[in-house]
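With one protein chain withheld, the remaining protein chains of the complex are depicted in position.
On to chain A.
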Amino acid sequence: MTLDILKQGAEGRLYLGEFKGESCLIKERFVKKYRHPDLDTQITRQRMKAEVKAAGRCLAAGILAPRIFHSDLNTHKLYMEYFGSAQTAKQFIQKTVNESGEEQAKPLLEKLCTQIGGIIGKMHANNIIHGDLTTSNILINPNATGYDIIFIDFGLSHYNQATEDKGVDLYVLERALLSTHSEQPYLFDYILAAYQKECGKDEEAVLAKFEEVRARGRKRTMIG
């Protein structure tokens, strides 16, 4: 059976397929020939396992993530839930700004960011570190009353309660927002405000760590 390729992401190729008669998304982490075979096998296995584990943990914590139906380490394929009508948060933000203009978009984006921040807070409260928070890895899936926010691409995720990891997670997101949505510099502030309410008892320690990670980035000397 040949499958229609949907998209080639950074991690692998996405196909539409079937699992036990149900339509699903197949994510194939094909062999990356540029890296040493041993390293490739190690990374692929690690990331596939991380993705499966994180999906389970999110489910248990009441966070929306694609359900994994099946995984096959030998063919490097994951069979997971497919959201056909979803768009990425990156597309959503750009579309909202284009359609409603900068001023009208702001309250809409505030609503979105507050929800995103709340979910990330919840993830961290459950010690789930996403590891690759960008607006390409957040899906907006329309439902009857509005939309659901679904986090995807948990390949770099891990389970850790260290404030360092949570701080780095936030820093990665801040940088991704600044570079992708440079015209809307307020997005991260909304996210962080909502994050603080949900991230659990380590709030102060995590924020202090985040500031520290940020400072490390700025202080880094840059010599040609």
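We adopt the following convention: a residue touches a chain if its C-beta (ideal position, glycine included) is under 8 Å from a C-beta of that chain, and two chains touch if they have at least 3 such contacts; residues count from 1.
Criterion: contacts and distances are computed from a predicted model.
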Inset, instruction - Have a look at "Protein pelota homolog", "Dynactin subunit 5", "N(6)-L-threonylcarbamoyladenine synthase" or "KLLA0F17677p" and point out the UniProt protein name belonging to the hidden chain. - result: "N(6)-L-threonylcarbamoyladenine synthase"
Inset, instruction - Have a look at A:Glu18, A:Glu99, A:Glu183 or A:Glu204 and name the one touching the chain we're not showing. - result: A:Glu183
Legend entry - Those residues of chain A which, in the complete complex, touch the missing chain: 8-10, 30, 32-36, 38-39, 42-43, 90, 131-134, 136, 156, 168-169, 172-173, 175-176, 178-180, 182-183, 213, 216-217, 220-224
